[in-house]
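For this depiction, one protein chain was excluded, whereas all remaining protein chains were kept in their positions.
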Amino acid sequence: MENLTLLWESTGLYNITGPQAIMMAVGFLLLFLAIKKGFEPLLLLPIGFGAILSNIPVAGMIDEGGILYYLYGGIKSGVFPLLIFMGVGAMTDFGPMLANPKTLFLGAAAQFGIFATLFGALALNVVPGMNFDLKQAAAIAIIGGADGPTAIYVASKLAPELLGAIAVAAYSYMALVPLIQPPIMRALTTEAERKIEMQQLRVVSKTEKIVFPLMLITLTALLLPSAAPLVGMFSFGNLMNASGVVDRISKTAQNELINIVTIFLGLAVGSKLSAEAFLKMETLGILGLGAIAFSIGTASGVLMAKVMNRFSSTPINPLIGAAGVSAVPMAARVANKVGQESNPYNFLLMHAMGPNVAGVIGSAVAAGVLLSLIK
Amino acid sequence: MENLTLLWESTGLYNITGPQAIMMAVGFLLLFLAIKKGFEPLLLLPIGFGAILSNIPVAGMIDEGGILYYLYGGIKSGVFPLLIFMGVGAMTDFGPMLANPKTLFLGAAAQFGIFATLFGALALNVVPGMNFDLKQAAAIAIIGGADGPTAIYVASKLAPELLGAIAVAAYSYMALVPLIQPPIMRALTTEAERKIEMQQLRVVSKTEKIVFPLMLITLTALLLPSAAPLVGMFSFGNLMNASGVVDRISKTAQNELINIVTIFLGLAVGSKLSAEAFLKMETLGILGLGAIAFSIGTASGVLMAKVMNRFSSTPINPLIGAAGVSAVPMAARVANKVGQESNPYNFLLMHAMGPNVAGVIGSAVAAGVLLSLIK
Amino acid sequence: MENLTLLWESTGLYNITGPQAIMMAVGFLLLFLAIKKGFEPLLLLPIGFGAILSNIPVAGMIDEGGILYYLYGGIKSGVFPLLIFMGVGAMTDFGPMLANPKTLFLGAAAQFGIFATLFGALALNVVPGMNFDLKQAAAIAIIGGADGPTAIYVASKLAPELLGAIAVAAYSYMALVPLIQPPIMRALTTEAERKIEMQQLRVVSKTEKIVFPLMLITLTALLLPSAAPLVGMFSFGNLMNASGVVDRISKTAQNELINIVTIFLGLAVGSKLSAEAFLKMETLGILGLGAIAFSIGTASGVLMAKVMNRFSSTPINPLIGAAGVSAVPMAARVANKVGQESNPYNFLLMHAMGPNVAGVIGSAVAAGVLLSLIK
Amino acid sequence: MQLTCHYGCNKMNELITSGIELMLIGMGMVFSFLAMLIVAIKVMSSTILRFFPDMSGAQNAGSHHGDDLGTIAAISAAVHQYRLKHRKKD
Amino acid sequence: MQLTCHYGCNKMNELITSGIELMLIGMGMVFSFLAMLIVAIKVMSSTILRFFPDMSGAQNAGSHHGDDLGTIAAISAAVHQYRLKHRKKD
Partner (left out) sequence: MQLTCHYGCNKMNELITSGIELMLIGMGMVFSFLAMLIVAIKVMSSTILRFFPDMSGAQNAGSHHGDDLGTIAAISAAVHQYRLKHRKKD
């Protein structure tokens, strides 16, 4: 009888708290979005399941000794996001950007989403219940970079207590890029602008592709060393692939290694979706700010493209500016699709890949700026 | 000359103890069973080699700083068995069980092997030289679950000093399933019973396969949270596969990741096959109890199927009850084979897969019960 | 304004030291050798990039908390080189050596390169600016083993401060084997000797290939347990492959696992290429001694083959003695190529694979001797 | 018998009692958990089959070893059926 | 309004000032970094194309997703050209 009471007191039903139940529901919602709605399933499925596991009472999977506690070590140390960034680097082809380097300005402009959001987060302090210090504001703002590993890396350094909400917002909005961007793109451009056809890109030599990552890490080392971990691992991955001499490790970095780390990273992010950390007014703020960040980034990219179009000798379709937020390759595909609505024979995909990968560099640089200025 | 003496004193021949030599012989025996007899080679080969490496004098490979010491960290933390369980989950198809859910009762009944063995281990204390406390008895009993990672996980939590013997017993008996089970199955059934043909299973929808792991983790969270790490990682793996939206990480979980962890886990288990830990009367007790556990589990499954057959509207061949011990898919194959001895056109394989995978859930649940009751 | 000053003071340009700049240049040189000259790119590309990342000022990637710091943990613990050795073992076919076991003497003779270099390193202490104690001399000497993981393993145990220079020297000279060896081989042999054709090798049975790694680890355990970690992991890998019963984990050990560890090991070695550790007179000494070690090893192998040829009933082409340094399979190819210069129909490749893999065992044994004698 | 009772017979009796208790509670828990799972599965399956029938179609399910076994079993069963018919004709 | 100023209005003003400063410096840094990168790329490309022209040939470049997109775009463009011609003939 005594044992039966003990058994009852060891059940989840006896121990579960309201907030835990809500967080498990949030986990199920993320799984629903991942599986049925196709929202970045590679990340949101593990994150959602991690959220469920983290909030199971008694089990203590996020406490010291639990598997999610150990996996979180890979985020805390920065190793997991950096390894993913290495793999992404190995998967990235800088050809279209090197063929048309001025698209880097589009990748730069779109980062205004980050800094405007940083300002917005600080301004939100006037709302009662919202308290963001500088570090937290910066960690939230990086959602505007539209780059998962960068957002997780910065959040783990500046505001680990917000990591769960930030990662969820970042990946959710990346999944929502095809919904968020088109109205903004259409509002800021004329039909004539959307019809602009661009000149075919020149072929980029293998040597240029090999030299570029080396140049990138050198510039970073000299000018913005706080971005060196992110840019460095990214360039390393890119060089492995571009060099063509280490195919076996390059392929492993792009496949098995990034897959393994993705599983671990997802579960570990889920471990930051505990009730105490997530069920706060601030989370609503983060979700709102994230949407603003994406929108401002998109708008800045498009407007920059319009400005450049005035001064450029060769025509630039302003739609490709939206791809500057990164969210590779989704944003480039969106630019292509919106362009074809106005001119079905307009193939913007490759042209949009330039600002798209430039946006990855841009947000890593922005991350470096934030990490160096905010201590 | 002095140096030569020093050299001689640094040899294994000078330093080896009798027990170490015996344990190295045990390692060679395990390798023989793995390679020549085909006993679960994926595990017993690394375990056997780990046993040899662990018992090399002077080398200190299991001492702090040695590679086996570091690898054992993955067992101590529970990470390795849980990752293997995740991979097994991704490889498991719950279709046959969902098509005929009452086979879950068979998976439940077969767990009687665990609890009877727990009682047996405690009773063995009357034999001089055998001393099992409650934790040790529970860790030994879980061998009856016929599930390697579950046994290792429970042993690492309750009785790490017995982990080597328990893992060796668990995998050895799993390899011996085709020898242990058939006589028991034949003794407990009539020829007529063994000839029973079962109705074809309905097709299970993808949605059911997706919802099932979510339901499983929810029930576990509410009722038996101490089973949540095992059931959770298993369900996570299963969901990755069933959802069909994260193929690349699901495949990695089923292949490279589980392979890497298997190598590490095997070697690390071998590191618990040190002479002090293994060469004890208790080891004989563990080996004996393990055989009893498998036999009782098999018998309980068969008898449960006979009972269910009386009350069921559709016929159940009692042989599939034996598959309830898990040992996937070996036990299901045994049920099929024994069935075909009586009726060569009787295809029990798919019917036996139901209780077979139910047995995996059953033993994870049993593990949760033991972990929650025994502190 | 204040912020701008702060920004400037956070740049690499403001903080970089001369030695750091030089070390980054060394990193670029290694990348050039790896990519354009094809010098062991699988290792030298990650090492070179690691050297660049390690010397970026402010970023602190090798300080506690940085990714290279964490990755170096895998070398410090010995885990990375041992896992690579396991994978190499799984890739090694001992058939040609078992068919002609006396080629093991060639693998033994070539290790004279190691011990002569040890003596040379100690003698170098007469040169001002060079100070090598016994441990350092031994760590340098192991370069002569022409085996990367062995060199890194020994250096990490005896002289971690020299690890960067030793690893760079080891892999560079392994890449230079086709340049270093032929002149030595030609100088020490007559045209007639180089023309010697050897008897076809007998077919080696699968059983012999299975028993050999077991015999090897047993002998090591009994006679030279300090070599057990290296020889043990190598034999384990070899047994996984030779046994043919654990293909899935054997293939993972040869592919994904060794690839992942290679990436990590390379970057982590790069982390020991910091300015303080590398920019010393001693580094020049290490590079010089490494070249000497390879040359003496090659010469010893060839001379040993000539001696054996006098006493052997079957003819031995002295060129295959050069393959005894290991550097698998490069050195065997060199022997084949030099042989074909004298006799285009002389196929020495398989004959040279015997001493080649014997050289791997030989240098692991030599490493064990050094580790046991030098404390 | 007193001799073999080296734990002290009180201690031994206690252990045996715990053993029996654990056996009963344990099997009870396992059975009730899996029984609840059966109920849950039945409710789920009927709900899904009634309200989301279109989504059925296990073809795309990411199952691996099970399906292969299923195929083998299906083929074997078909062969069996064929042979049975064939015999009746003889 | 005083009420919502719960951080203390001095504090709030400070934060807003930092925010503006960070925005300016941050965007400045991002733009100047990427501008320098553009210059560097242009110098690099012209150097390589002038002095190492033989090495050009992106065929072997280890690019992955980009190339496939490129192929698709190229085929699509060709189809477009064809249709344009076809129309003119009508």
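Letters A, B, C, D and E name the chains as they come in the text, with residue numbers starting at 1 for each one.
By our rule, a residue touches a chain if its C-beta (ideal position, glycine included) is under 8 Å from a C-beta of that chain, and two chains touch if they have at least 3 such contacts.
Note that this is a predicted model, so its numbers are computed, not measured.
Judged over the whole assembly, touch between the missing chain and the shown ones holds for B, C. If you put the hidden chain back, the residue from C:Ala25, C:Leu179 or C:Met215 that touches it is C:Met215. When the missing chain is restored to the complex, the residue among C:Ile114, C:Ala155 or C:Val302 that touches it is C:Ile114. Looking at C:Leu7, C:Ala137, C:Leu230 or C:Ala268, the residue that reaches the missing chain in the full complex is C:Ala137. Only one of C:Leu224, C:Ile320 or C:Val334 touches the chain withheld from this view, namely C:Leu224.
Although one chain is not shown, part of subunit B still touches it, namely residues 3-4, 7.
Interface with the hidden chain, as seen from subunit C, comprises residues 91-93, 95-96, 98, 101-102, 104-105, 107-109, 111-112, 114-116, 118-119, 122-123, 125-128, 131, 134, 137-138, 200, 203-209, 211-212, 215-216, 219, 223-224, 241-244, 247, 250, 254, 329, 345, 347, 349-350, 353, 358, 361-362, 365-366, 369-370, 373-374.
Just so we're on the same page, only the chains that are shown with their structure count from here on.
Contact with subunit A and subunit D alike is made by B. In terms of C-beta pairs in contact, the better-connected of the chain pairs C-E and B-D is B-D.
The geometric centre of subunit C is 43 Å away from that of subunit E, both derived from CA atoms.
Look at where the CA atoms of subunit B average out and do the same for subunit D: the two points lie 16 Å apart.
For subunit A, the set of residues that touch two or more other chains comprises 3, 7, 223-224, 243, 256, 373. For subunit D, residues that reach two or more other chains under the stated contact definition are 25, 29. Inter-chain contacts, as defined above, occur between A-B, A-C, A-D, A-E, B-C, B-D, C-E.
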